[in-house]
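A single protein chain has been omitted; all remaining protein chains appear in their positions.
Entry: subunit A
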Amino acid sequence: MRRSTPGQTVGPFYHYALPYPGDHTLVPPGSANAIRFHGTVIDGAGDPVPDALLEIWQPAPDGSVVRRAGSLHRDGFTFTGWGRASTDTTGHFSFSTLRPGGPDAFFAVTVFARGLLDRLFTRAYLPSPEPAPFLKGVDAERRGTLIAVAEPQGFRFDIRLQGDGETVFLNFGTDER
């Protein structure tokens, strides 16, 4: 394997570059079957992180992997399975999307922020009476950080970068040197 190019922080000045109209609306809010996927990003002092950027990548409601372009110029009809949202001044992010389908479904989540030197990966599993096999391998007291909370309009998923209730972040075996 070649030595991979290291990451660097997204920095403070991405707001005029990475966000774009429609970035966090994978489907128009209020459309049939639209759900909200939202939460707050919190730092090690318990303060909201107002300059974080999140991306989600998810299967379609039937569990299939979407192989369709058009995330940057959404036509209002094509579900691409991918979206991007910036946190607001209260550290809150929000997506309008569809429920991910298939067994043990989750939203794959990438977190970027000023102060965070490299991206972090995590998963937001849909709540289920029987936890996904992967979750059974995570410490019981930390497992909950990987499970979204059901709400009438969708799911809530808070992300704690550090400290009490620190979110479980993932290493796919690609970060070793």
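As a working rule, a residue touches a chain if its C-beta (ideal position, glycine included) is under 8 Å from a C-beta of that chain, and two chains touch if they have at least 3 such contacts; residues count from 1.
FYI, contacts and distances are computed from a predicted model.
**Q** For the chain that's not shown, choose its UniProt protein name out of "Protocatechuate 3,4-dioxygenase subunit beta", "Succinate dehydrogenase", "Branched-chain amino acid transport system permease protein" or "Glutamine ABC transporter, ATP-binding protein".
**A** From the listed options "Protocatechuate 3,4-dioxygenase subunit beta", "Succinate dehydrogenase", "Branched-chain amino acid transport system permease protein" or "Glutamine ABC transporter, ATP-binding protein", the omitted chain resolves to "Protocatechuate 3,4-dioxygenase subunit beta".
**Q** Of the residues A:Thr25, A:Thr40, A:Thr80 or A:Ser94, which one touches the chain left out of the display?
**A** Only one of A:Thr25, A:Thr40, A:Thr80 or A:Ser94 touches the chain omitted from view, namely A:Thr80.
**Q** Even though one chain is hidden, which residues of subunit A still touch it in the full complex?
**A** 1-18, 43-45, 47, 49, 55, 57-59, 65-73, 80-82, 100, 102, 104, 106, 108, 110, 112-121, 123, 134, 138, 142, 161-163, 166-177
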